[in-house]
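With one protein chain held back, the other chains of the complex are shown just where they sit.
In order of appearance the chains are A, B and C, and numbering begins at 1 in each one.
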Amino acid sequence: MKVFIGIDLGSTTTKAVILDGKANVVGRGITNSRSNYDVASQIARQEAFVQARFKLTRDAISADSELSGVEELFLPLLDRKFRLNHHVEELDRLAIELHNAADGPRHAAYSGSLHELLDEIVGEMRQRAGKHFGALAMRKSEFFRDLAAADYMQLAEEQSDPKGITFETLTGLFDQAILPVENSTSAAALEQLIDEAMDAALEASQVSMAKRVDRLRGAVDAARAEVLDEVATVGTGYGRQRLPFPKEHIRSEILCHGLGAHTMFPETRTVLDIGGQDTKAIQVDDNGIVTSFQRNDRCAAGCGRYLGYIADEMNLGVHELGPLAEKSTCHVKINSTCTVFAGAELRERLSLGQKREDILAGLHRAIILRAMSLLARSGGIEDQFTFTGGVARNPAAVTALHDLVDENYGERTTNISADSIYTGALGAALFAQRGHQEAA
Amino acid sequence: MNSPMSDRTANGQLFTAGIDVGSSAIKTVVLRTAEDDGEKVLALRTDRIRKRDLRKVIQEAYSMALEEADVAPDSVAYAASTGEGELVDFRRGHFYGMTTHARGAVFLVPEARAVLDVGALHARAMRIDEMSRVLGYRMTSQCASGSGQFLENVARYLGVALEEVGSLSCQASTPEQVSSICAVLAETDVINMVSRGISTADILKGIHLSMVGRYLKLLRAIGAEEHVLITGGLAADEGLAQAMREQAAEAEMGLTIHTHPHSIYAGALGAALWGSFRHRVLARRAGTTEN
Amino acid sequence: MSNSQTERNGDVQKERSMALQKELVGGHFDALGRAKEEGRKVVYTFVPGNLTELMRSFDLLPVLPEINALQSGMRKLSGGYISEAEKQGHSEDVCTYVKCDIGMLKKGNVGPTGKPIPEPDLLLLSYTGCCTFMKWFELLKQEYEGCPVAMLHVPYQADGQVHSHYRDYIVEQLRSEVIPKLEQVSGQAYDEDKLRSNLTLSAEAEDDLVWVLESAKNVPSPIDAYFGGVYYIGPIFGAFRGTPEGVDYYRTLRSEIEERLANKQGPITPDGELDEERYRLVIEGPPNWTSFREFWKMFYEEGAVVVASSYTKVGGLYDRGFRHDATRPLETLADYCLGCYTNLSLPARVDLLEDYVRDYSADGFMINSVKSCNSFSAGQLLMLRQLEERTGVPGGFIESDLVDPRYFSAANIKNRIESYLQMLEQKRGAAA
Partner (left out) sequence: MTTDLAQLVERVSHLFEDLNFQSVRDWKSEEPGRHAIGYMPIYVPRELVHAAGMLPVGILGGGDRLEIIRGDAYFQSYICHIPRSTIELALTQRLEALDGMLFPSICDVIRNLSGMWQMLFPERYVRYIDLPQNFDPAVGGTFWRQELDTLRTDLGRIAGREITDRELQHSVSVYNENRRALRQLYEARSARPWLFPTSEVYLVLRAGTVLPVEEHTAIVRRYLELAPLEDDRREQDMSRVVLVGMFCEQPPLGLLITLERAGCWIVDDDLLLGLRWMGGDVPEDGDPLQNLVIAYLEQSAQTASVYQPEGRRGTWLVDSVQRNVAEGVIFCAPSFCDPALLEQPMLVAALEREGIPHTQFKYSENTGQFAVIREQAGTFSDSIRLWSEA
């Protein structure tokens, strides 16, 4: 099968989308781009391939009428098995790196006790791994880094001081260890994990569907055997200049976002993308062609990192901010523009006894207000509107945006899709696919 | 002299305190001014605020400092606040940051004719005279780029304790400049450098150099010539001072950059010193009006 | 290169007009350097609303601080001058031309070519199209305490019309304020015949200039009317309007361009001739001088040619028919001043650009908004919208500065230009 890949190398996350020859999405992948752009784009694309493999599996199962309905049982199972295995594999690597870090000269004083403590913590993390990937589990994040960090920090806090090892020491070790874990990747290892997960899932299915398991195995094997032929890849995004692609395979993220949004919501005329380090307001015509755009970068105020920074200040995850802010009944006007000053203002206001949620609501409004001026600059919102980028996952940001759009432009259809973070990658993949068609 | 305050000036000595309320820490100084042997510092302390109730931290810091100095609260003639002093409810007077840093600087390094105060959120440069009068100043305003917090963030991303930053930076061999000036977005840069295998020392030095670039601009803008004293929290960072010396020399600005172990207390010291001065002025005034 | 008039000079092609232009500008700075020894008097004035013919009729040498500033920018001296001025207490926020000039003065008033610039004998404040001019010369007046100032206030064409009382007001000021001061400084009496003959020369050069600028209506265009254009306007906006040298320069230039046109050649860039014209653009706003080459390259690398620009009209708008008219010497000077580009109302500026987009068959237009200049920049975002609406052509917006290197972010600007051109390309693809 011919596939086309789009990679959006964002400042915060890297996204990959795989399309088939008819421009259907067959796989998506996302990862942190915090550490290394090249690695991040590889990981995102591998993830997308994993998903593509799963999609093929799903298609193969659905194609067999005797297996009707089985995909709804089998695929989640497969997915969980895979994720769990993957998580455990990463935990193993984390354990090694933690111990390596603990051998550093700075920690000599602790000698053995530090290693013991780490073993304890990692052991407990392994215990918890199963829970993260249970059938009904709600995962707070899809990134290993976040899941592992949450567990680790909690355990570190519980177990630190009593043993004379400070919490700061432990967090320092984690920060050091997580980088190499995130930065190493191996396609072969992933293939292996997929295989194992498939086998394990088949194994597990045996009990419930003994009779049809052979057909199922047949479908699964067929999906495994399918060769995914990468025809073309187009890269875009903040870090696109660093992609090891020839210039003609790199597109401006503005165009990619425009096209991606147009493909998802063909009636869209205005796109707002708030990513980690930049914000873009884009106007597109009825073919998805960008007619005007505005962007903001180089200053964290107004981008996703603003919220990320605030979340750090409050010891919360970014995903927790929105829901908390939604509880607010009256929002506070934030005076500081700068992210760091806003952080200080937040502390000051908290110490004056103002409510967390009200301040947070104010902070969300502040970031959306900045986006509103960008939107206004790009030409306003005349018609259907789409909100993309990581911040579109934040419910409070979405609410603030709705309110402000309503107040200033009247009611507008606003699209927000769960997949909107992939908008840029989708656009890039479409360029890859179109480019190939044109060449052919 | 019969003013109600004069009993606190017993035996020709006078106790004053300076409390510098910063955005990240409270600095407290207790000072004795004696007619025969000038000013003597009796206690110095820094209390990080972290996420605690500010009023409480101030109160505690003050009591502990007095205890350290062995001075009873009611023998303090003048408690002066500086910085965000509103919450210091026991103060007798307030002096503003530049006034106190200038005074503190001249006290610590008498030949200083310019002060560079780098705190958690702001950096400011002042040109002063030998009487610690502020002749001109420049400060960074609404952007935290290049502030103490900026450095703190970078240190956090690198997993380095603040106290280690300076010595690490001094070990750098080939400093790597950061391209992003944003205190928050520098994170990406820093992490990129880490993954490119650049040593922590080189990264920190690069950060220091980019900060120093801004400070030198401030100093140039105020027309600083000769001796400059770094005050505020970042004075403790010898890496910064070293980077500053290198850059200033390279730019041929003719500056001598000083730090002082008590630089971080410059504000609090200045407040205590001005408190002592002001007390005497007020006492004299009270004296003259009564005559 | 088959062209007989073009010779290879290193990697860069030099046309005769280029050499001539260099000669003129260099010669002028030389003359300035010698002015004091030779006892010649010097008048400082501004490009928009400059009264070169009048000054020359008194044998006075004009100095144009804006040109000094832009030259300092191109020679990468401006950064130091600006910080010098800021050190003296000038705000970061204000026009950098002023600061560049003040900084240069504070550092000894050595001109961009390394020759000293003489102190002014008169500050002729042609207050045209920019409020900063007034502050600029007030500041200079503080530096040159004894130097007289002549204020010529040119009313703004707020409603797009030249009212007769505007013209009367200017002529009155010329009579009662400017000419007496010029007489006093030069020690010569006002000689209207001399003025007239200068004005005749002006009109001649203006004809050729307009022809050259309009040659860009051809596809492909033989010139770049912005990056190349700034060289073409140098002599006429500088000190050579109303001089035989000026006339000569424009005649030469015109004949060169005529030849390029006949040979269907594209514009010359610092990297040689552009062989494929891929985009035709109209540009509003002055260029960036500190990274002029780099900036230009971002365009020609992509095959973008600027076919018309408003910046080349700051020192006089001639392509709408105005010519200096020797039969009504003072009135024509008044009309000239009133018509300079930045003295036009915003709606008139939009009309002009709209016509440019149409008349020059542009694929797009771009605004380079400079931080320094409120006169240009305030309102450009609305201009952008209006132009997009009226022409149906997408507009691009970039931000930089004239001579402050701190405000030229090459990566950002390049990113924007690239994205913009890709957008034009995509649009073209869809239309095809």
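The working rule: a residue touches a chain if its C-beta (ideal position, glycine included) is under 8 Å from a C-beta of that chain, and two chains touch if they have at least 3 such contacts.
Since we're looking at a predicted model, the values are computed, not measured.
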In the intact complex, which of the depicted chains does the undisplayed chain touch?
A, B, C
Of C:S17, C:S202, C:T243 or C:S375, which one is in contact with the hidden chain?
C:S375
Of C:D121, C:E204, C:D335 or C:E399, the residue that touches the missing chain is C:E399
Based on the whole complex, identify which of C:D30, C:D59, C:E172 or C:E294 touches the chain you can't see.
C:E172
Kindly note down the residues of chain C that lie in touch with the hidden chain.
88-91, 93-95, 98, 125, 127, 130-132, 134-136, 138-139, 142, 149, 151, 153, 155-156, 158-159, 165-166, 168-169, 172-173, 176-177, 345-347, 349-350, 369, 371, 374-375, 377-382, 386, 399
Residue ranges of chain A at the interface with the undisplayed chain
333, 335-336, 341, 345, 369, 372-373, 376-378, 380, 404, 408
Can you name the residues of chain B that touch the chain not displayed here?
84, 94-99, 122, 131, 133-134, 137, 139, 141-142, 274, 277-278, 281
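We adopt the following convention: only the chains that are shown with their structure count from here on.
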Chain A to chain B: how many Å between their CA centres?
42
Within chain C, the set of residues that touch 2 or more other chains is none
Quick check: what residues of chain B touch more than one other chain, meaning two or more?
none
In their shared complex, at which residues does chain B touch chain C?
217, 220-221, 223
Of all residues in chain A, those that touch chain B in their complex:
11, 34-37, 39, 168, 171-172, 175-176, 179, 183, 277, 298-300, 305-306, 309, 336-341, 343-344, 347, 350-351
Interface residues, chain C side, partner chain A - complex:
381, 385, 388, 394-395, 397, 412, 415, 418-419, 422-423, 426-427, 430
